[in-house]
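Notes follow once the structure below has been shown.
The other protein chains are all here in position, but one chain of the complex has been omitted.
Right after this comes subunit A.
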Amino acid sequence: MVTCPECENSVVPAGKPVIGEIVECGECASELEILTLDPLRAALAPEIEEDWGE
């Protein structure tokens, strides 16, 4: 479980978390990126850039 840095909601990653994983805060919909696993830490994920996509 990590704490959303935007709204302080508790966010639980689905399944086994991995470094770099993007999880969405269920409260404020912020995207968080898992930074470390032990301890489990997350930060706001980078903003979408112009050339991102499929």
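Simple rule for what comes next: a contact is a pair of C-beta atoms (placed from the backbone, for glycine too) under 8 Å apart; a residue touches a chain by one contact, two chains touch by 3 or more; residues count from 1.
Quick note on the criterion: contacts and distances are computed from a predicted model.
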{"item": "Name of the absent chain as recorded in UniProt (options \"RimK family alpha-L-glutamate ligase\", \"NADH-quinone oxidoreductase subunit L\", \"ABC transporter permease\" or \"Cytochrome bc1 complex cytochrome b subunit\")", "value": "\"RimK family alpha-L-glutamate ligase\""}
{"item": "Missing-partner contacts on subunit A, residue numbers", "value": "15, 18-22, 33-34, 45-46, 49-54"}
